[in-house]
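Provided herewith is a single structure, encoded as structure tokens, for subsequent inquiry.
Removed: one protein chain of the complex. Kept in place: all other protein chains.
Coming up: subunit A.
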Amino acid sequence: MNMSTTNNIAQARKLVEQLRIEAGIERIKVIILVICFVSKAAADLMSYCEQHARSDPLLVGVPTSENPFKDKKPCIIL
């Protein structure tokens, strides 16, 4: 047989093998990425909440004296 045909077959086999490995890796990559993205996204949301919790009046509640809507002063009727 001529050399170039044998080479073609060998190359094609290599290519096939390579592609199968790559397909497997790609699959792993995407799965890990999705898990990471959602975990990271969730962690970031949690971290933002934590950082700002203390300054969230509706969350921690503010004393009557500090919240203008909670004042005890009677309404002035004009």
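Observations on the model:
FYI, a contact is a pair of C-beta atoms (placed from the backbone, for glycine too) under 8 Å apart; a residue touches a chain by one contact, two chains touch by 3 or more; residues count from 1.
Simple rule for what comes next: contacts and distances are computed from a predicted model.
According to its UniProt record, the chain left out of view corresponds to "G protein subunit beta 5" among "G protein subunit beta 5", "Trafficking protein particle complex subunit 10", "Sterol regulatory element-binding protein cleavage-activating protein" or "SKP1 component dimerisation domain-containing protein".
Residues touching the missing chain, restricted to subunit A, are 1-2, 5, 8-9, 12, 15-16, 19-20, 23-24, 26-28, 30-32, 34-35, 37-46, 48-53, 55-59, 61-62, 67-70, 75-76 (touch as defined at the top).
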